[in-house]
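All protein chains but one are shown at their positions in the complex.
To keep things simple, chains are lettered A and B as they appear, and every chain counts its residues starting from 1.
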Amino acid sequence: MPGPKKIRFGGDYNPEQWPREVWDEDIRLMRDAGINLVSIGIFSWALIEPEEGVYDFTVLDDIIGLLHAAGIDVDLATPTASPPAWFYRKYPHTRAVTRDGVPLAFGSRGIVSPSSPEYRLAATAIAAKLAERYAQHPAVVLWHVHNEYGAPITESYDDASVTAFRAWLQDRYATLDTLNAAWGTNFWGQRYGSWDEIDAPRTSGTASNPAHRLDFHRFSSAALLECFKAERDTIREHAPQPITTNFMAGICPSVDLWQWADEVDIVANDHYLTAEQDDNHIQLSRAADLTRSLARGKPWILMEHSTSAVNWQPRNIAKRPGEMRRNSLAHAARGADAVLFFQVRAGQKGAEKFHSALIPQAGEASRKWRESVALGADLTALAPILGSQVHARVAIAWDWTSFWAQDLDWRPSVDLDHRERVEAFYSALWRRGVTVDFVHPADDLTGYDVVFAPSLYLIEDDAAANLRDYASGGGTLAFSYFSGIVSSNDDVPTGPYPGQLRDVLGLVIEEFLPLRAGERTTLADGSIGRVWSDDIELQGAHSVTDFADGPGTGRPAITRNGFGEGTAWYLATALDGADLDGFVTAVLDSADSTYSPISDLETVVRHGDDTDYVFQINHGALDAGAGIVGHDLLADRAVSSGDAVPGGSVRVVAVPRADG
Amino acid sequence: MPGPKKIRFGGDYNPEQWPREVWDEDIRLMRDAGINLVSIGIFSWALIEPEEGVYDFTVLDDIIGLLHAAGIDVDLATPTASPPAWFYRKYPHTRAVTRDGVPLAFGSRGIVSPSSPEYRLAATAIAAKLAERYAQHPAVVLWHVHNEYGAPITESYDDASVTAFRAWLQDRYATLDTLNAAWGTNFWGQRYGSWDEIDAPRTSGTASNPAHRLDFHRFSSAALLECFKAERDTIREHAPQPITTNFMAGICPSVDLWQWADEVDIVANDHYLTAEQDDNHIQLSRAADLTRSLARGKPWILMEHSTSAVNWQPRNIAKRPGEMRRNSLAHAARGADAVLFFQVRAGQKGAEKFHSALIPQAGEASRKWRESVALGADLTALAPILGSQVHARVAIAWDWTSFWAQDLDWRPSVDLDHRERVEAFYSALWRRGVTVDFVHPADDLTGYDVVFAPSLYLIEDDAAANLRDYASGGGTLAFSYFSGIVSSNDDVPTGPYPGQLRDVLGLVIEEFLPLRAGERTTLADGSIGRVWSDDIELQGAHSVTDFADGPGTGRPAITRNGFGEGTAWYLATALDGADLDGFVTAVLDSADSTYSPISDLETVVRHGDDTDYVFQINHGALDAGAGIVGHDLLADRAVSSGDAVPGGSVRVVAVPRADG
Partner (left out) sequence: MPGPKKIRFGGDYNPEQWPREVWDEDIRLMRDAGINLVSIGIFSWALIEPEEGVYDFTVLDDIIGLLHAAGIDVDLATPTASPPAWFYRKYPHTRAVTRDGVPLAFGSRGIVSPSSPEYRLAATAIAAKLAERYAQHPAVVLWHVHNEYGAPITESYDDASVTAFRAWLQDRYATLDTLNAAWGTNFWGQRYGSWDEIDAPRTSGTASNPAHRLDFHRFSSAALLECFKAERDTIREHAPQPITTNFMAGICPSVDLWQWADEVDIVANDHYLTAEQDDNHIQLSRAADLTRSLARGKPWILMEHSTSAVNWQPRNIAKRPGEMRRNSLAHAARGADAVLFFQVRAGQKGAEKFHSALIPQAGEASRKWRESVALGADLTALAPILGSQVHARVAIAWDWTSFWAQDLDWRPSVDLDHRERVEAFYSALWRRGVTVDFVHPADDLTGYDVVFAPSLYLIEDDAAANLRDYASGGGTLAFSYFSGIVSSNDDVPTGPYPGQLRDVLGLVIEEFLPLRAGERTTLADGSIGRVWSDDIELQGAHSVTDFADGPGTGRPAITRNGFGEGTAWYLATALDGADLDGFVTAVLDSADSTYSPISDLETVVRHGDDTDYVFQINHGALDAGAGIVGHDLLADRAVSSGDAVPGGSVRVVAVPRADG
């Protein structure tokens, strides 16, 4: 990104919601807090194109000018997430339609069909206008296309989507015979005889063809990506700045961000705590690690998070003193070089007025504002870390396609929950102090000590081969249950489960043995399992521990298999807490992967050219983290070995590297 | 109402559901029970206009004649709540449409769009026919327009409603600029450029504009009121009798009865117990007090209640012996001069055949019928109370508009529940023996010792000024949390919460601190709070007690502020039981408002010209209520100081007034 070599600090700013006199106060406050980047224009389509083809850039010119004069850079958005009222009146068929056939109404946000030709035309037209006008403006350092693609609506069942879906299918399958074979349409007599018989998978009498639904998920993600690329390419014709869009990695599961990450110039992410979740600071770390992984290790932008409560959760719990600071610096610790917020000033009208902001309703005379100012100072002090990177020796497999497939109807148990399992494994690693990369199972896995796959129901054939190569080359894989069951089209490979993993795991599953609601199963080592068990027949692997009761009694619960130079573990039930920690530890030990258990002190290292920046974030109430020697960037003072991090506080210690 | 000076007793009567021979038995039974008023014709449109423009009054003529001959007066209804099958076949577009776009089908009730021009025309036409024919009939003493406006459907998303909504908005806002500003349409890019871009707030991608939804609520209530006024004015052209419609105050929250109460000649209400609710006799009192308040203190009609179970609740619990009597007399105690029921005779067919009635399925040989007859005798004995009034020194603020606004999407916590809070405060006052008026916050509050506002999220600017004037003039206000947050259009005033109440409360709220599901917070005085806490900064008020734990630790939980000549209290969490009683007591004490705690003996006084009528309703099992001297109207005997009210029983003691 052009501009000063600073950690970027700021957020979404919507001056059009206030009279002109408030703008000056806003800019004064931004300067007081050290804000150096704001995102504008995200919802401004109706403002700058009040009638079709009639443009008015007055407000935008003014505010960009004022910001520039104040030394604040601009992340300029295309407003295409929210076409104006006149657009829908003129093109009512561009509205997204629900699976039940209800066209969504204007008056909220995010209701356009991504496959609408009229929308694509209008979106690229306004993107072009903006790019032409502001490409050379010295304040504009970044382009922000659209907003949160996929939220709130990913799939649309409108006519244009059906037409586009058919074209996408023709591109994917070429012939109907191929499609019929891939989808298994001989089941339930669903064979297609012509392309125009294929509809979107609308509400039917009972479960729809799963391959049909899975492909509609894929198509819907791809259709949104096409929208992004069209705008990006349009802007690129005029503008030299980097172009991005704000992902919702780790929160919104409806687009395949592995595909998207390759298309943006710099990865940007929005993250919001699940306020009532006990370990939400750990889940924040997970989202940040996932975002860094999407960025392939490069620094990234935290485009939105919240200073305190949001407005759209059941109970919008406020952040306690110090919590915003810890949250912000945890993102920075895991690779963010920009810490931005939704939003600069709290709204007074509309659906999100109870969302927190850098400038709260309570104004300057408030703890929240004082914390905003303090965070600005912290981020200024962190300038040395710019560009430094995080290195991980352990990875977790993450595949949106597999998650979509697993969430389709009629799985063996409604208690199967990939998100819960990934979170549980991530938490166990976090508690061991292990920094984690997320990987697509077809990615190059070289260099990881261990790859965990807590829930990987669908594995495409190339990914299965890749995992096999990794293990046979000396890697350590650790799967848990209901993984490797189907291939690309939700189809079970011939032979026993898990068809994609039998050889590498050295076992077959004769039958799934899901547990009843609330049922527990005890393992021979005393661990307690939930949700699942398997009827396993070993074929090379050995049993680490067996089921001691329940439907799997006497059958293996944890297995380990030597495969080539490497090792593959399998865990056939849902372990929690110390039991899961034990499994994870055993796997790490088997791979000689180092770790150092922590309780509440999150520790992450960003590696600079010749300096390590050790982030120590104390989520607990007690002092912790003594034993490091270096210089605390935040407090600007030397850290000696006896200095601990007070409860609730954060330290970033610059430690010159021996190899530096 | 014309006719005899008696407490009116009777109910809805539907002779068209039975053969002619049953009518004579019905009338005999009515006379046996002392029934003197029945409502007829409520669902008779298809009977009296079997084809469009073809009228047949035979049945109505006959039954009115028979009733009149028996000395039973008639409350004659217009049948416009239920247009006939032929109407919907001819005008299918008059049907109400759900938010998802489903037009409701014939075969139930209440499916017409109130904004349909065809419906308005048809409804006034049949009202005119009825008024022309029966205006001079000596049996007809009251007109009953329609039935339960707003139930089951208030909002309709049909085309006629959209057209009428736009006209209503043009009337309210005059210009689009005003509307756009009021609704805050710059948020999420929702600015309107022409009136015909505005739709009803149908299902959208996520939360719709709250001001849009709130105005659609207002419009929908107003559209129904227009229907009433059109029929009323039509009847008035012909008929001299009073005209009313049956409200559902306290049960159905979808119409703003403050506006309606001014339009009826006499207030009438339907009330049904929530059968499984523990304190439902207290909630009955609340509904009765609300109805009396709508009537501005004048006597009112209990148009419907039930002799025992209804049919539409999850578990339709029957009333125990004596319970119907206590219920009926509690309504009379709080101002009802007519005690009517749905229904005279229990149905044998249709959706409500399991609803209780004065004449039950079991017929004369039943406890229920014996209780009906006994109630008739009780009401006859109560004739002296006619026209007497109830006086209250304490009021609770009640505003449907605020309730609608609070119930929109995306509030800080799903546990916010205005109904639960109003009920809790009302119960606490009931347990102190305090009779309560309900007031709109913009009403004249002079004369009340205390005005409680348990939940008043939205306060319009004039109401805020009125509350301020009341306090500064010496009144005592007591608010609880999430009150005064927004103004007329769900908009947050500039500055800290609560924008409408900062000065009168002498505090600002830096941040809302809603609690987690099931979380409790302890106050320094030992009270236990639920749901909510605030981060309060005092600005003149003093803290009565602070939060001792939870997110508000150390911050005020209960505050008191001197404001002008008066006092304003604030309670920042949800207290229950004895804790809430303690708060309420402290407020009453601070205003020198008298009370005398009761357990189960409900005591209310109706003030006649020179006599006080003391209702003593014993909801408990033990004797209670000794100490009064006078004459018991029900038992027609003298009451001396040592006489108590037996458990489950009721006494109405006439006590001559010194000033009488």
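Definition applied: a contact is a pair of C-beta atoms (placed from the backbone, for glycine too) under 8 Å apart; a residue touches a chain by one contact, two chains touch by 3 or more.
Keep in mind the model is a prediction, meaning the values are calculated, not measured.
Trainee: Just name the one of A:Pro15, A:Gly41 or A:Pro201 that touches the chain not displayed here.
Mentor: A:Pro201
Trainee: Looking at the full complex, which residue from B:His93, B:Lys229, B:Arg296 or B:Arg367 touches the chain that isn't shown here?
Mentor: B:Arg367
Trainee: Just name the one of A:Glu352, A:Asp490, A:Asp546 or A:Asp579 that touches the chain not displayed here.
Mentor: Final answer for the missing-chain contact: A:Asp490.
Trainee: Which of these touches the unseen chain: A:Gln190, A:Thr522 or A:Ser593?
Mentor: Missing-chain contact among the listed residues: A:Gln190.
Trainee: Could you tell me which of A:Tyr481, A:Phe512 or A:Trp569 touches the chain that is not displayed?
Mentor: A:Phe512
Trainee: Counting contacts across the full complex, list the positions on chain B that touch the omitted chain.
Mentor: 14, 16-17, 43-47, 50-51, 79, 82-86, 88-89, 96, 98, 100, 102-111, 152-153, 276, 308-309, 311-312, 314-318, 320, 347-354, 356, 360-363, 365-368
Trainee: By the contact criterion defined above, which parts of chain A meet the unshown chain? Give residue numbers in ascending order.
Mentor: Residue positions of chain A that touch the missing chain: 100-101, 183-194, 196-212, 409-415, 489-497, 508-517, 535, 537, 551.
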